[in-house]
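Missing here is one protein chain; the remaining ones are kept as they sit in the complex.
Let's look at subunit A:
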Amino acid sequence: MNQFNYLHPASTDQAVSSASSDGSKFIAGGTTLVDLMKLYVENPSTLVDVNDLPLAQVESLPNGGLRVGAMVRNSDLAFHPTVKEKYAVLSEALLSGASPQLRNMATTGGNLLQRTRCPYFRDVTAGPCNKRNPGTGCSAIDGFNRTMAILGTSDHCIATHPSDMDVAMTALEALIFIEGPKGKRSVPINDFYKLPGDTPHIENVLEPGELITHVEIPPAISTKQHYLKLRDRASYEFALASAAVVARVEGGHIHSVRIAMGGVGTRPWRAHEAEAVLTGKPATPAHFQAAAEAALRGAKPHTENAFKVELAKRCVIRALKVATA
């Protein structure tokens, strides 16, 4: 990897001011960043270590929600009693991701910002990649695209957003809190990620030097929740398709529901159309099927990933069935 300067601030203010220079990056668990630095995909000139910032707390909020510090490790969040009790979909999503060792390292903030696993993005010798090298082209569109996205793609990039946690956070409508050189702000997770469009290298609304301090998860609409992840092997593998469902069922009818999909979108994919189809309807297989059709209506498969359309539908149907049971 290239040389970098290593800074180790003790306060959030210091961290933000240290990271405002060009080429600076925060480092949390390092499981995305060190990996990509070894591959010369990320070449920060300064690493600002945020591990000693006081951002590792999980706290219940007066409104019944949960505040999760950016430095809370994925394993600690997954096993947190409140998360297991009130946000099972999040616990399941976290435990389906990576490996126990990696989850001990990976943080809430870092997970929100993990990069795609597109093989062309990860290999600087692999040829054009608009995300890695803006304006050069996309090798995946006519290349190996079995694992690529079918929703939210553009002619410039079809890379899948790889996270599981972020899909559950999307179904739970989390709010992301940010602190930067210009002050503090919060962004709903559904407005946080950008579609690739013609600028696939810009993945979210964070500006240079902005630090994620914590995430707030509002009270869930129901404890009927489920995260289902389908992949090439039973563990230690990214999703081909996944679904996070939170459903409030009253008298056999869907009162309200939140559905988000992973493994198929260029960002964690909220399925508003599917939710609309289900709201007020009986919780039956026929309506689950209609919801899944609606969720995938805009799907645009490429040469090798047409199977994902059907896989994602079945994933949504099964997740709805389990969550509402």
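One rule holds for everything that comes next: a contact is a pair of C-beta atoms (placed from the backbone, for glycine too) under 8 Å apart; a residue touches a chain by one contact, two chains touch by 3 or more; residues count from 1.
In this section, contacts and distances are computed from a predicted model.
Its UniProt record calls the unshown chain "(2Fe-2S)-binding protein", which is the correct pick from "(2Fe-2S)-binding protein", "Beta-lysine 5,6-aminomutase beta subunit", "Protein-methionine-sulfoxide reductase catalytic subunit MsrP" or "Carbon monoxide dehydrogenase". For subunit A, the residues touching the absent chain in the complete assembly are 1-10, 14, 18, 27, 29-31, 34-35, 38-39, 47, 49, 51-52, 75, 79, 95, 98-102, 104-105, 234-236.
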